[in-house]
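A protein chain is absent from this complex, but the other protein chains hold their places.
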């Protein structure tokens, strides 16, 4: 799949997302439920703002000395007999995984959830290696998507949010011979049994990495299901894919961030399983005899040394998706990237460029909910403005076309010049008064005191497509005129 | 005490009644107001669209307009919030940086000023038992950082039952130019917001941000809904009972 989940335009994806009412209701329900759980978890901890400062300081420090920590980590992995491959891009990462899988002549591969593996498009490559490749996504949501013919994820923490229990029952019945009902408990048991059989035969385990522990060469994995733990115990070969920024100095910093992650992502104190593991120890009988870590850049370094560097602080908690009022309405697929929502709108252009992802920074009212909730204090809404600035001012990529750009520039001139603004004030009433009006004004109060416009042209068409536009008062009744008289009267 | 009125481009163009209400409330407290003529707009519409270079003349003009003010009190939370962003827009060494800092330090949104600077809670406003609900401005809450003042002041309005709004934390879909450039998404957001408002059974919708009010009221009117929409300044200026106005904590001025 890679970074992109669709070849359609933003407008086309938006149209499609409007059709799936279940998915939309699911997102709203998820946001509401998560709001309560997340806020409660944070309140119970107390001093949340201070914890955010701590988490931010850890992430910023690590990014500042990223080369040092990557060096320390890779040295420690190698010292224990493990193999580290630094991949500049998706192709290099993909080729390395292919190399190892072919070397092992492995056919049975289990994967536990990792966005990076999707980003570098591992699955189609693995499937193509032989006819009898047996690839299993073991995270329940990813498993559901895989069984549903490799459907795309719509959320970074709850990838199958857009699927309801009936759809899942149908998929399981068709593909797995499931004969039970749509009760999630029974669906989950079916998944567990199916996957357990495949786990026990697995030869290679591919995982992501919540945080690489620099001073030990271990990997920290945080899950509720336990699939990552089976993946690092049973297969003899383990391949870890990690974004280069997913690293901490020691287990102490990982522990702090795991706490922030669990409370922010799912409103839990910790996820059920928080694991620190690496190469099999000399006296262990299970665990990977052969341990590989692929450290991936794939565009992340584009952010370094720029205003966007802060986006690399992200710990993939998904809280920003869960508070975003735009994501709430349009869902994950509309973003066209495996990283949707606010974090995705900042990250996707950094990784994948403006040609493909330039729409995303504009799909926001800049309400700031994302910035407010981010546990590592990334100022997401400000970075969206920064993307817009780069596109408008630096690259001259005018988002809505030249005419809207002309109108925006006119607004810019009009609001900086008292003379022009004065003219606008004089003309506002006349200009609006001639447009098609609403026959009846039902909303009382000063907003529609002078009438309501039903249809307006140009930039204002977007307004009247959705709602009525107030008509401005005649010049002599405007505020500044009143104020002059008011002061004179005194 | 002298206060400069920050009228905002939207109020100047469209809603004089709101500005009048704010001036009347302030002057009733014995405050002297002025209206610096040079002011136009805080620059949000163009700045937030990414036209940062193009916004600088607008922003500098705004800073210049209030240079000699003691206090700057604004009618819109998002516009006053924008002033707090001004200092980041100038580099060290640029003379405007300090001017921007000075402006941010003396600038307040209306309810913020009443509560935080004057220490007032009861402005004497009186209603007849109507039900109302309050929509919170995202920028006022998150960028300006004023979460409490509007609620505290509304609580002391006599005869007004303020009902909680479901999904208070969700944006109404205005977002400045977003409302015209992304009408499809804006429509979805404002539809949910109007449904939430109507679900409370409120007869009056209140907000401290004119952008939000234009957006929501525009949708309510399009749907033919009967409801009254008022800016919080208008609420606080309704049927004022002077006896109830708290003694002002700032001893600098006398009650009218």
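Going in written order, the chains are labelled A and B, and every chain counts its residues from 1.
In the analysis below, contacts are C-beta pairs under 8 Å (C-beta built on N, C-alpha and C of every residue); 3 or more make two chains touch, one makes a residue touch a chain.
Simple rule for what comes next: contacts and distances are computed from a predicted model.
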Name of the absent chain as recorded in UniProt (options "LUD domain-containing protein", "Anti-sigma factor (Antagonist of sigma(F)) and serine kinase", "(2Fe-2S)-binding protein" or "ABC transporter permease"): "LUD domain-containing protein"
Which displayed chains the unshown chain touches: A
Contact residue for the chain not shown (choose from A:17, A:74 or A:118): A:74
Of A:43, A:181 or A:284, the one touching the omitted chain in the full complex: A:284
Listed residues A:3, A:87, A:324 or A:408, member touching the removed chain: A:87
Absent-chain interface as seen on chain A, which is shown: 26, 29-30, 33-34, 45-47, 50-51, 53-54, 57-58, 61-62, 64-68, 70-71, 74-75, 77-88, 92, 96, 138-141, 144, 158-161, 163-165, 168, 184-185, 187-189, 191-192, 195-196, 199-200, 216, 218, 224-227, 229-230, 232-234, 244, 249-256, 258-259, 266, 268-287, 291, 295, 297, 301-302, 304-305
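Heads up, the rule we're going with is that only the chains that are shown with their structure count from here on.
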CA centroid of chain A to CA centroid of chain B, Å: 32
Chain B contact footprint on chain A (complex, rising order): 14, 18, 28, 32, 35, 323, 325-326, 328-330, 362-369, 371-372, 385, 387-393, 399-400, 404, 408-409, 411-413, 415-418, 421, 424-425, 428, 438, 440-449, 452, 459-463, 465-470, 472-473, 477-480, 482-483, 486-487
Residues of chain B defined as touching chain A within the complex: 5, 7, 9, 11-20, 23, 35, 37-38, 40-41, 43, 45-55, 57-58, 61, 138-139, 141-143, 167, 169-171, 173-190, 192, 213-215, 217-222, 224-231, 234
